[in-house]
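For this view, one protein chain was removed and the others were kept in their places.
Chain nomenclature is as follows: A, B and C, assigned in order of appearance, with residue numbering initiated at 1 for each chain independently.
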C-alpha cells in the first residue's frame, strides 16, 4: 500500500506452533508481538542492519516505545501467517512501523499494529539520531 | 485515581524472573502483556469471576480486542513490580481497562496500557452482553 | 549419524530473536524446548502429518512425556541455529527423539535433548498406538 512499485513490502512467513497458542486454541495475545518483532528484525537484516552489530559498532539500541495493537481475527494452531513491516513515518530518532499479521491461506487480517521504535544510546538510553543509511533505506521503502 | 475511597485500586505484585527479560537486561516488551493479563485475571478472581467458570457455566469468553501500550522506563531483572487494573469505561459488551506496571521500590512507571476487553459467545465468538454482576462490580470499582 | 544415506536428518533453521534471550544475553533455557518443538512439528509436517489434522481426523494427540536436556554452550542473540530431529527408538505408542541445537556458523552444539513423545487418545488421554504410516516413516528415518 505505502510501497513504491519497485520495492515490495517486507514480509516474513511465520508458522503457529503449539507454544504460541493458549487454552482458547488461538494465538496468545502477547505472542503477536513476538511475531512482529521477528519480522522487524528480519526486515532490518534484509536492509543489512543487525541489532547486535548496531549495538557493538555504533553503540545504538532500537527499542519499542509504543505499541498499538488491534486484535481482529484469531490466528490458529498450524496456521501459516504472513507478517509485514511498513515504515509509515519517522523523525530523526524514531520511526513508526505498521505491521500486519495475516493468515497466508486467505489473507485474513488477524492482527494489526503500529509500533514506534526509538533509537537510543546503548549506555545512557538517551535518544540518538538514527543512522543516515537506515533512514535512507526507510525512506526508500515508503 | 479513578477509584472511590472505599475500594482501593486492584494491584498485583509481580517479580521479574530471568525468563521475563531479554538480552538487553530488561523486561521483554511482550512480557508486560503477560504481567497485565495476570493482574486482570487476579482482579476478576478478586471479584469472584473465574475465566474457566465463565466459559463453562455462562458460555462467555473475555478476549482482548485492543492493546495500547506505552513503554516508559525499563523494568529490570529481580525488580518487584506492581501491576494495577482500573476500569475506565465500558459498554454493554466490552470494557476499557487502564493498567500500570510500576517498580514497587520507587513507584517508577515502567509501562502503561489501555486494554479493551470484549465479551463474546464462546462458540460463535460474537459479541455478548457482559454479565450484569460483573458490570455492577466494574461500576463499583470506578 | 543414525540416518541412512538416502534420507538426510531433518533440520530446521531458527534465528535467535530478542524474545528468546534473557538478561544473561543468551537463549533462555526454556526457549530451547520451543525451538525443539518447532523442529518436531516441521519434521512431522515434512512427513505429511499435521498435529491439528491428527487430532481432528484420527482423534490422536502427540504429547511430550519426558524431556532430558543438556545445556552445553550458550546460543546468543542473532545466532542462526540448526535444530535437528532424529528418531532413535519407538514402541507402539511412543517414540524417542534425539534433538540437537547447533550454531549454524560453526556447528557448535549448544543444546542436546532426548524427548519421549507419547501418542494418546485426544479425549481420554490414554495411550494409543501410533499410526502405522507414521511408524513406517520413523523406521525409514532411522
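As a convention for this text, a residue touches a chain if its C-beta (ideal position, glycine included) is under 8 Å from a C-beta of that chain, and two chains touch if they have at least 3 such contacts.
Just so you know, these numbers come straight off a predicted model, no measurement behind them.
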item: Among C:67, C:89, C:104 or C:135, the residue in touch with the chain that has been omitted; value: C:67
item: Given A:54, A:77 or A:111, the one touching the chain that is not displayed; value: A:77
item: Chain not shown, touching residues in chain A; value: 18-19, 21-26, 28, 30, 76-77
item: Positions on chain C where the hidden chain makes contact; value: 24, 29-31, 33-34, 37, 61, 63-71, 74, 125
item: Residues from chain B at the interface with the omitted partner, ascending; value: 15, 17-19, 34, 37-38, 41-42, 50-52, 76-78
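Assume only the chains that are shown with their structure count from here on.
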item: Centre distance in Å when chain A and chain C are each reduced to the mean of their C-alpha atoms; value: 28
item: Intercentroid distance (Cα basis), chain B paired with chain A, Å; value: 24
item: Junction residues of chain B, two or more chains touched; value: 24, 30
